[in-house]
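Selected chains from the complex are presented in situ; the others are not included.
For reference, chains read A and B in written order, and residue numbers begin at 1 within each chain.
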Amino acid sequence: MDFAPDATTTALTGRVRAFLHERVLPAEPVLEEQLAATPGEWGSRPVVRELQAQARAEGLWNLFLPDGAAPGTTTRTRRGAGLTNLQYASVAELTGWSPRLAPVAFNCAAPDTGNMELLAHFGTPEQQEHWLDPLLDARIRSAFCMTEPDVASSDASQITTRIRRDGDDYVISGRKWFATGAMNPDARLLVVMGKTDPDGPRHRQQSMVLVGRDAPGVTVVRPLSVFGYDDRDHGGHAEIVFDDVRVPASNLLGAEGDGFAIAQARLGPGRIHHCMRALGTAERALALVRERARTRSAFGGPLADKGVVREWVAESRIELEALRLLVLKTAWLMDTVGNREAMTEIQAIKIAVPRAVQRILDRAMQVFGAAGISADQPLAEMFAGARALRLADGPDEVHLASLGRAELRRP
Amino acid sequence: MDFAPDATTTALTGRVRAFLHERVLPAEPVLEEQLAATPGEWGSRPVVRELQAQARAEGLWNLFLPDGAAPGTTTRTRRGAGLTNLQYASVAELTGWSPRLAPVAFNCAAPDTGNMELLAHFGTPEQQEHWLDPLLDARIRSAFCMTEPDVASSDASQITTRIRRDGDDYVISGRKWFATGAMNPDARLLVVMGKTDPDGPRHRQQSMVLVGRDAPGVTVVRPLSVFGYDDRDHGGHAEIVFDDVRVPASNLLGAEGDGFAIAQARLGPGRIHHCMRALGTAERALALVRERARTRSAFGGPLADKGVVREWVAESRIELEALRLLVLKTAWLMDTVGNREAMTEIQAIKIAVPRAVQRILDRAMQVFGAAGISADQPLAEMFAGARALRLADGPDEVHLASLGRAELRRP
């Protein structure tokens, strides 16, 4: 057992950290200005493009994509940066310091990362050429259309969207929402989950299909907000209606009935990324709190001298250290024994990290007083993001029950 | 000891409940439409005016204002509805079901209520005629300018705004923020706290002065948001600069040095109102959860059959029942022995209620899934409101330490 990062990780995180502090954090107010100047507009602002150009020039690009075989397959991707999940995890954490800018700057932002992984592992050469390469180039963006407004979509058997075979085509009908990023006009690709075989075995009913955003019958109905945030620069969260949308049969990702398995494959690395970013967000909050507590006074002394502030930062530090190790071990398990064997840990971090980060952010807001819940500090928006994570990929309780069931079956 | 409400309360809450369900709740989507139709505009929309007219016609108007003497004074107000704090508490709870519409519909919305109480208890006849009567008529609105961006304002000794006497005038200089409601063009009155005697005894340095919003030197700099919400219809939260603003000396509220005491007097009833409204908000959330849990299914049955949902609603119910009693007892203590003797209870509810309501809302959002954190349900905005309460009138921790200190001094 060895808790020291390897040389690749040390070197890479050093470069990413420098980029973060020199380029990304100073760009945050620039983004705010550009957003204020273009109130009605959806999608990335110029500052994002500049950061992407710089990151790409420095070789800090597409780091999320492992250069290996997908779990359960033997197809190796040729396009990745070649990092293990464990190595990439520490990079992902750093991008969490600036969740609106850093992930996209490195072309490592969800949901594109998950979609690119699917294409890398399950896509045909034609699909990869058509969709994956532009995504890896950041020429286009993408969205993942899984959740539906009318059913509890964490139960995949309840999905109502239909994907019917009709000659050489598939015809898609249904309503999806919380398709993150889909308000962005650059989001050319929609990865859509639906049922090709509603009467098949529970986990073989679903398939996944690639749909161009401008296909006839696709209607982006409206944006949804999270707390009061519309995530306009990222591309928001869209409700989309698919009204007999017709795509060629070659747009199927994997085989018919593979939809559930593909979605599951997407979740493993996705949770590592989400959780590590969330921990980075919490580290940013803690750094802000330290600065505030040293410089702000009340009732006769700096906040840093108040017992309750000390307790809060101590509790936050303890939670962060323990949970980071759990996420890193999960990444290591995925690298060494595979997603399936890491299932307990993957569920554990999905449950434990977002709520801990929510707590840490809640305490941080309290230290900042009214400023903490306003837009003058990034805390409230970060809180909304952490809160949303407790619902993303299914509410925590589904995973908690599943983890408990598995634990109770252990000998 | 008797836990049954008196006849006045029973009758009044019956009428208010009916108004709530027949008039206010159906008006919520109307407000949304009117807001969507006038995106750039600050202040009440037409639906609010209609509700106010109806409420006034039914005699459900200004119920918050007690018809008695202020704590520590002998001046009786003639303008109030004559309810005790205990009687009004149950009305306030009902208005919390629709926090954006119900309080304002009955002209019982903060911060106007607190400002009207101050004017009723500490205002001169001229001040009352000039400011109180229009407020009681809802012809104007008001804001309370206490918090400052540059200092922890829960420590009143740190207030930096200066109120200098200059001949027959006071001259005010300083920067305030989170002046709730002040973006509303109807908010003609600003109640401003500042220091008239920075070298005086700690709690006699402050005075309170009435400032017309259009006085030269008053600049409303910008609106602040709370978790992404701008509270546009209510009047938002403003940052305001006072740059040598000159008002006649007769605009002083109470005497020089009374500022701290007046602010404290404002807090007692204010907390009853805030807390009871928050409990009503939680009741609304629980009602929404019940409906959702009965009609939404996952993994083989309605959510209402899931153990975790049952636990959540049970825990919520227990917290609500216990805390409601504590708020009602606090109101009763204020009515019978006065604010000073009720200090422990006032602090207790200020601490305990908002965080309990935050928890209840957090669970409710989880039951609703993605919808719960979106604008399709009122939960996320309600959550932001409850979260803000933990900072309003000073962060909870200040009160917790004070309550603990008092407890440790008990024999």
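Assume contacts are C-beta pairs under 8 Å (C-beta built on N, C-alpha and C of every residue); 3 or more make two chains touch, one makes a residue touch a chain.
Everything numeric in this text was worked out from a predicted model, so none of it was measured.
**Student:** Shown here are 2 copies; how many are in the complete complex?
**Tutor:** Every protein chain is the same sequence, and there are 4 of them overall.
Basically, only the chains that are shown with their structure count from here on.
**Student:** Can you compute the centre-to-centre distance for chain A and chain B, using the mean CA position of each chain? Integer Å is fine.
**Tutor:** Their C-alpha centroids are separated by 38 Å.
**Student:** Once bound in the complex, which stretches of chain A touch chain B?
**Tutor:** 147, 149, 151-155, 158, 177-178, 224-230, 237, 296-299, 303, 306, 308, 362, 365-366, 369-376, 380-381, 383-384, 387-388, 390-391, 395-398, 400-401
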